[in-house]
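Only a single protein chain was left out; the remaining protein chains are all shown in position.
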Amino acid sequence: MRCSATWFLVATLVGCDTFSGQQVLSGADEPEASGTSYPVQLVDAAGTTHTFESAPRRIVSLVPSATEALLAMALANQLVGRTDYDRMPELAGLPSVGGGLRPNLEILVSLDLDLVIRFAGDSDLATAERLTQLGIRHFAVQPDGIEDVLTIIGDLGRIMGASDAADVVLLEIRDALDDVARRVAELPKPRVVYLLGGDPPWVAGPGTYIDELMTVAGGRNVFDDLDPLYAPVSMEALLDRDLDLILLSDGLTPPSPLAHVQSAVLPASVEIPGPGLGRAARDIARLIHPGAFDSGPQ
Amino acid sequence: MKPITWGALLGLAVVLVFLLSIRLGSVDLSTGEVFAALLGEGDINARRIVVELRAPRALMAILVGGGLSLSGAVFQALLRNPLAEPYILGISGGAATGAVLALAMGLAASLSWALPAAAFAGALLAIVLVLRVATAADDRVDVRVLLLAGVVVGAFFAACISFVLSISDARTMRSAVLWMMGSLAGSDWRTVLMVTLYTLPAAIALLGLARPLNLLLIGEETAGYLGANVERVKRIAYVLASLLTAAGVAATGVIGFVGLIVPHSIRLLVGADYRVLLPLSFLAGAVFLTLADVVARTVMSPAEVPIGVITAFVGVPLFLLLLRRSIGAGTGIGA
Partner (left out) sequence: MATESSASNGSAALGATELRVHYPNASAPALDSVSMTVPRGSFYAVLGPNGSGKSTLLRALLGMVPHAAGQAQVFGRPVSDWDRRALAREAGVVTQSESVAFPMTVRELVAMGRYPYLGPLQSETPTDKEAISKAMRMCDIENLAQRFLSTLSGGEIQRTRVARALAQEPNVLLLDEPTASLDVRHEMEILELLRASADDGMTVFLITHHLDLAARFADRLLLLDRGRVAAEGQPQEVLREETLKRVYEWPISVSNDPATGMPRVTPLSTSSGFSTSSGSGSRP
């Protein structure tokens, strides 16, 4: 190595100290009164306690559920960037930071952010650390199940000073879920499976969002005895478990040995936990118990 | 004096490529902004980008690119095999197994340094295992056994990885595959410091082994008759080159082709004298990987092309060109 590089390294390490990040937000405009009083303190899904002095004004969400939640609460203006997976028209003009996992740090830094919403868990610990090093606040969310979605909506509402909007969304979801629960309450539970494709085929096991939706929709996930989350199963197991209905991920066809079983394809949006879960529950319930939805609007 | 000229040119190239690497990125910064950032002035975000993101990454590319090329050259002499490269003795397999296990067991969640530490531990396991197998009862290292043991141990680790991945969930699998493809994205000053601590001493020590390595090229028996302590040289070369590789892999994952192509290219240009080959390989490898990294993170911004893809796409045609020229000139690649 050349001497010049070594000296540069030393010099920069010394200069590095001035760049340690800070956790206190700069004072921004006071939010319109929307049901939150600051300062707000809450704990994120990674166990970190955050204190917000005011509503964040410049946000990037790396988590689709959170992005959808923000849109549902009419907070799209606060988003200044998107991921490659965010295809909503409202966000089309925003710069992309890459994927939700391992986003492009340079672009994140250049966006001058008040807040990054990221995945909790260990799938991308490096990004969380780099964000801390760079002095960018990050809030971890767990977007796995129905309860998680509701928590995200509530938390984001409080953070953004938009608890009222959050409550509206939550109410809508709860109404939809109640409606579905009422319609399917007394009905027998058909044996259902959700296939994600692959060979051997992958199914949604217990603890997944889809599993919860299927249960809420009055069905019984025949693979609720597997290890949690998604897992591959053999074709024999599929045949053995005596299915009433196969739900398929978008773009799939049922495997030929199961051609005799009734099947339906669900749009890909159903798989993503988000504020649309009320509608998703209803869509699935309609497939599982068509008879229960003959009457009544919505 | 031709090697000296090469040395000066490559040294200059390292500096230039470093500057290029902090100038270019996903975010467009002007040269003025970059220099201001280096001096600690200007927009704070520009400073963050240049000093926290680009600079350590460029340095990591220099260290790892140089280290891999150096260890590739050393393995080629040690094993007397032009196909030798840093990962041939199972080091990458061991490191990847360590990393995959750490990911699968969720260790990486609790301790952020668990992943590189596990990778390094796996690499060490491979290094020790292969050396034990290849050391005969009288403490002599048979390099043919070394090669075979390395390849076999590597295959074993590859099977371990396949197994662990087959029973893990989608997130683990994705993280594991991404790690194994190699990336300089996670380079921060702390990791750069750690890699420097391994790379610099090992590199300097290996440079001092240049003469005995030259002798090894002729054959162990003749090398001994010319005064080399062959067993000691083999052992030291093996350990140092392996540690150099392990440090690089633990920090950046498995970046391929560099350790194979760069030493051969330098050899085709300046000959097989290791006193020249080793330092020039280090410099050339540093330049090569830094350039590859610039391409990897700008060509499809904001996404990053895995750097192993760039090293292959760029390195292989370049190398084939050199090879054709040299075959025409009658030097070729084998004896």
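To keep things simple, chains are lettered A and B as they appear, and every chain counts its residues starting from 1.
Going forward, a residue touches a chain if its C-beta (ideal position, glycine included) is under 8 Å from a C-beta of that chain, and two chains touch if they have at least 3 such contacts.
Just so you know, these numbers come straight off a predicted model, no measurement behind them.
**Q** Can you pull out the displayed chains that the omitted chain is in contact with?
**A** Result: the unshown chain touches B.
**Q** Given that one chain is not shown, which residue among B:80, B:174 or B:235 touches it?
**A** Among B:80, B:174 or B:235, only B:80 touches the chain that is not shown.
**Q** Which positions on chain B touch the chain that was left off?
**A** 76-77, 80-82, 137-138, 207-211, 214-215, 217-219, 221-222, 224-229, 267, 271-273, 275, 330-335
Assume only the chains that are shown with their structure count from here on.
**Q** Compute the distance, rounded to whole Å, between the mean C-alpha positions of chain A and chain B.
**A** The separation of the two C-alpha centroids amounts to 38 Å.
**Q** Spell out the part of chain A that touches chain B in their complex, as residue ranges.
**A** 1-2, 4-5, 9, 12-13, 15-16, 18-19, 84, 95-99, 101-107, 109-110, 112, 121-126, 129-130, 133-135, 229-230
**Q** Give every residue of chain B touching chain A within the complex, in rising order.
**A** Chain B residues touching chain A: 11, 14-15, 18, 25-27, 38, 40, 44-45, 47-49, 51-55, 59, 62-63, 66, 103, 106, 108-109, 112, 115, 169-171, 174-175, 178, 185-186, 188-189, 192-193, 196, 200, 203, 301-304.
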